[in-house]
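Here it is: the structure, laid out below.
Complex shown without one protein chain; remaining protein chains in place.
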Amino acid sequence: MSERRIRIETPALTRVEGEGRLDVDIRGDRIHRLHLDIFEPPRYFEKFLEGRHYSEVPDTVARICGICPVAYQMSAVQALESAFGIRPSPWVEAMRRVFYCGEWIQSHALHIHLLAAPDFLGFDDVMAMAREHPATVNRGLSLQGLGNALIALFGARSVHPVGARVGGFHHAPTPAEVAALVERLEAAIPEAEALVRWTAELPLPDEAQEFTSVALRHEREYPMVAGRIVSSAGLDVAAEAFDEHMQERHEPHSTALFAAIDGEPYLVGPLARLNLNRDRLPAAVAAVLSETGIGFPSANMYHSVVARAVEILFAVREARDLLAGYREPDSPWVAASPRAGDAAGATEAPRGLLWHRYRTDDAGLIRHARIVPPTSQNQARIEQDLHAALRAGGLDRPDDALRRHAETVIRNYDPCISCATHFIDLRVERGS
Amino acid sequence: MTDPYLPREAEILERVDEAGSIFSLRLALTDPRARADYAFAPGQFNMVYLFGVGEVPISVVRLRGEDADFAHTIRPVGRVTRAMAELRAGDRLGIRGPFGRGWPLELAEGGDVVVITGGLGCAPAVTVVHHVLANRERFGRLVIMQGVKHSDDLIWAEQYARWREAPDTRVLLAADQARPGWTGQQGLITTLFDQAEFDRGRATVMMCGPEPMMVASARRLVDDGVEAGRIWLSMERNMQCAAGHCGHCQFGPRFVCRDGPVFHYPEVAGLLGVRGF
Amino acid sequence: MTDERKPRVAVHKFSSCDGCQLAFLNLGPDLLRLAELVEIVHFAEAGPSNPDADVDIAFIEGSVSTPDERERLRRIRAHSGFLVTIGACATSGGLQALRNLRDSESEWREAIYARPEYIDSLAHATAIREHARVDLELWGCPVDGRQVLAAVRALLFGVPPVEERDKVCLECKRHQTVCVMVARGEPCMGPVTRTGCGALCPRFGRDCYACYGPAEGANTTSLAHRFEGLGLAPEAVARRFHFIHSGQEPFTGAGNEAAGIIPGKAR
Partner (left out) sequence: MSIYGFLHRSALKQLPECLNEAGYRCIGPRVREGAVTFGELTSIDDLPRGVGDEQRPAHYRLGEREDERLFAWAVGPQGLKSWLFTPRETLWRSRRDDDGRLYFETGSPADDRPLAAIGVRACDLAALRLQDAHFLEREPDPGYRKRRAGLFLVAVDCTHPAETCFCHSTGDGPACESGFDLALHELDDGFIVHAGSEAGERVAARLPLLPVGEEQEAARRDQQRAAIDAQQRALPGRNLRDALFANLDHERWQAVAERCLSCANCTSVCPTCFCHSHEEVPDLDGRTSEHLRQWDSCFTEGHSYIHGIVIRAETPERYRQWLTHKLGSWHDQYGRSGCVGCGRCITWCPVGIDLTEEATVICAEAGDD
C-alpha cells in the first residue's frame, strides 16, 4: 500500500507533565503533516500578574508549573530585583543556588526514573520497572526525595514553596537542619555518580541531528541563576536583550507558543546546557563524565538523559559545597523599595532557559509581564526532531512502533506542558 | 500506674442484627486478667475503638449468655459506627472503660420506676428495663414510655410487646405523626403522661433521648408533682478521651464523661435546652 | 479486604500546573507501596492511560475550563465510584479562576495569542463540583501528600476520610509559631484559612496567603477590617481574598466588597 495515513494520536501523551497529543499524517513515504498538539487550556498568568503587587509575584508564578516552581520564582525575583535596583546579599545568592539545586535534583530524578527510563528499558511505567529493578528505582526515588528536601529547606514544601521573596528568603534554616541535609547530600554523591554511569549504559539510540543549543553562560559557574544567553550558533546577549532575538509565533494546533531565534528552532535544557558549558563543570563531575566515554557537545538528543544525570551529580555536590560552613545570616532578605522599572530575568529551569520580563510602577504594582518558558522554546525543535527521527527509523513501521518511537522522542525533552500553556487549548482545524 | 488511654483487645463473640440497621455485638476481653477485672453498671459506657478508624463512646449493656463480658447495641450513623456495622464474630475491637456514672438503680428500689425514651431506640434505657425485670421483686410498678417523630420510626415493636406482658409493667407509645392503624397515642410524649399510672411521690424517673424531649418531659413531671430530685437523665456530648481531660463533653461545669452520662435532673436543669450548651 | 480484588484508582488532570499530581509522584517508597495496595489504572503523568476505565476511586486535579473538559468530566463521573478533587484548581477553580472576576477572557485571549480564533475555551475556569458530584474535596495549592495518603487509607478501610476544616491559626499555635500578624503586622490569612498545610507560611515568618481556601465559619468581614487597620488599601485587601481561591465564597464576596464591586457596599 503506497498511500498510508495514520494518526498517531494517543488520547494524551503519557509520562509528560500536562496534556499533549501528537498528530502525524503520513502519506506514503512522506510526512505530510506533524503536529505536537499541546491542548492544555490557556491559563493567562501574565494577565493575572497585571495590577498585582510585586511581593505577590513569587507566589503567583510558582503556580504556572508544579514541577519547576523554584525556577519561576527565581527568574521573577531576579527580574524584579533588577527593576528595583537591589542586590541581594552573597548569602542569598548562594542559598538561591542551593534552592535551585534542589529543583534540578528533584525534577531530573523524577524525569529519569518515572518518565524516561521505562521507555529505554521497555516498561510501561515505573511501578512495573520497580519490580525488576528495585535498587535503581529506589535510588531514583531517594534522589528525588533529597531534591524535595532541599527545596523544602528554603521553601517549607517542594511544590509551590513559600520561602522565596524579592530580596531573598522569608526564612533561614537553622544550622541543625542544614547539617542534617549536608549529611544526606554527602551520602548521595556516590549514588549520583552511579546514576551517571547507569544512564551512560542505557541502550540509547545512536542518532545524530543538527540543532542549535541555547543556554546561559557564566564566567565561572555552571549556569543556573546567572549569566548571558548564548547559543551554539554564536548568539551572546544579556538577558535583557533576549526578546530582541527570539520570536514567538502562535500555531493553530497548540496553545503553547513556538519560539525561534532568527526563524530557526533551537534547543534549551540539560543537553543544551552541557553542550555549551562542559568546561564549567567542576573537575570531580567532569571526571565522572569522562569515564563514561560520551563526548560533549553531543549531537545525539538521547544524551539528554545523561546530561540530566550529570546535572544531578553537579547539583548534589554544589549544594553540599555551598552549605558547608553554613551560618544563619542577620537577615535572610534585603528590603526592596519599589520604583517604576522594566527589567528581565533569566535562569536555567530544569527544562531549560526560563525568561521573565516585568514592568512595574512606582508603587511596586506590575504593569506588564512576559514569560517565556522552556517548553514553548523547545516545541518547534521537538517537531523538527520528530520529523527526522521518524523518517530515520523508517516510516513503514507499524503504527504501534511509530507511536512508541514518537513518544520516546517527545519524552526525551521532558516537555512541561503546563508551563508552556501560559497559553494553550487547541482545537485543531485539520484540513485534508 | 495504669494508663487510662490504653485500650484492651476484645473479641466479638456474636453479632446480632436488631431492628432496622441497628446491631449488637457481644464481646469478651481477650486478656483473662482484664476479663476478671471488668465490671460495669447499667448506664455506663465504653470507648470502643475500631482499628485505624477511630474511637466512639457506646453504652455498655448485657445481652443474653454468660460467655460475653458485655455487649454494645449500635446504631450506624457516621464514620466509625457505619464501619462497625461490617463487623462479624471473631473480629477484634479495642475497649476502654467502663466510664461514667450509671443509673441510680439502688436508689430506685422500693418504688415505681418510670423509663422515658425518645428517638430511635435508646440503649442506656434498655439496661434499666432489663435490670428491673430481672429483679422484679425489688421495684414497684414499671412504666415505659417511648415517643417517636413518626410511627414508622418505632423499632423493636416486638420488644415492647414482650415487655407489655411482663408483670406490673405498662408500655405507652406516642408518635407525633402516625400512620393509620397506629395503636399508640398521637402527639408528643408528654401526652402519655396522663395515662401513666405511677406514684408521683415515690417513683424514680429515668430518661434518655433528644434533649428537647427530655426538657419537656422533666418540666411536665415536675409540674405533675414529681420531685425534681427523683428524675435522672442520660446525656450525650462529643467525647474524645472519656477521662475528663479533653474538654469536649463539658456541659456547663459538668464533664459528661465522668460526672455523667447519667445526671440528676437538678444538676443540669439550668442549662438543659439552652442553645449552645 | 485481603484477598478481594484490589481497588482501582485513577488520577485525572484538568487545567492545572500538575503540582497536585506530585503529591503522588513525590511519595517516594510510598508510591511503590501504594501501587501494591491499589491498582492504578489511569495516571497519564506516571504512565497508565485508561481514562474511561471503571474505577473505585478517582482523583481529579485541575479546573474545568474548556467544553472538552466538561465532557471528559461527565464520563469520568459515570465511571468512578468515589470521586476526590485534589487541590485548589479542582475544588474552587484555583488561581486561573481569577479570569472569572473580570469579563476579560476574550480580551486576554487576544492580548496573548496572535490567532485568538484558534483558542476554544469556556468563559470561566470552575471547580469540579460545579459540573459533577464530588465525594470528597482535598484543598490546598498544592494538596498535601499526607492528606492524600490519609484519604486513600481511609477509603481502603472502607470509611470516608476525616475532613480538616479548622483554621490555620490552630495549627500555627500547635507549632508554637509566633503570630506574624500580632508580632509583625503582616496581613495573615490564617484566621480564615483551612488547616492542612501545617501552617507553613507563619512558620517561615510570613503571612499565610490562603492556599487552602476558606475554613469553616470564616469571618472574612472582620479580618478584612483588621487588614485595613494594619494599613492595607482596599485594593490590597481585595487582592488578599482574590488570590488562589478567588472562586470560593466567602472569599469571592469579601474581595468584591473590599474592591467595592458590589454596588451599595462599595466604600
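We just call them A, B and C in the order they show up, numbering each chain from 1.
Here is the rule we use: contacts are C-beta pairs under 8 Å (C-beta built on N, C-alpha and C of every residue); 3 or more make two chains touch, one makes a residue touch a chain.
Because the structure is predicted, anything quoted here is derived from the model rather than measured.
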item: Chains shown that the absent chain touches, full complex; value: B, C
item: Among C:G94, C:G190 or C:G213, residue touching the chain not depicted; value: C:G190
item: Subunit C, residues in touch with the chain not shown (by the definition above); value: 1, 30, 33-34, 37, 149-150, 152-153, 156-157, 162, 165-167, 169-170, 173-179, 181-184, 188, 190-192, 205, 216-219, 221-223, 225-226
item: Touching residues (missing chain, whole complex) on subunit B; value: 1, 3-9, 30, 49, 51-55, 77-78, 90-94, 236-238, 240-241, 243-248, 250, 252-253, 258, 270, 274-277
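Here is the rule we use: only the chains that are shown with their structure count from here on.
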item: Contact graph of the chains (line, ring, star, complete, other); value: line
item: Centroid-based (C-alpha) most distant chain relative to subunit C; value: B
item: Mean-CA-position distance for subunit C and subunit A (Å); value: 25
item: Between subunit B and subunit A, distance of the C-alpha-averaged centres to the nearest whole Å; value: 65
item: Multi-partner residues of subunit B (each touching 2 or more other chains); value: none
item: Subunit C to subunit A touching residues, read off their complex; value: 13, 15-23, 25-26, 28-29, 31-32, 35, 40, 44-49, 51, 65-66, 68-69, 94-96, 98-99, 104-105, 108-109, 111-115, 118-121, 125, 141-142, 197, 200-201, 203-206, 209, 211, 236, 239, 243-244
item: Partner subunit C, residues of subunit B touching it in the complex; value: 52-53, 79-80, 82-83, 86
item: Parts of subunit A lying in touch with subunit C, wherever the complex brings them together; value: 10-19, 39-48, 52-53, 56, 59-60, 63-67, 69, 106, 110, 114-115, 118, 124-128, 130, 137-138, 141-142, 144-145, 148, 156-160, 162-163, 165, 170-171, 249-250, 252-253, 255, 257, 416, 418, 422-423, 425-427, 429
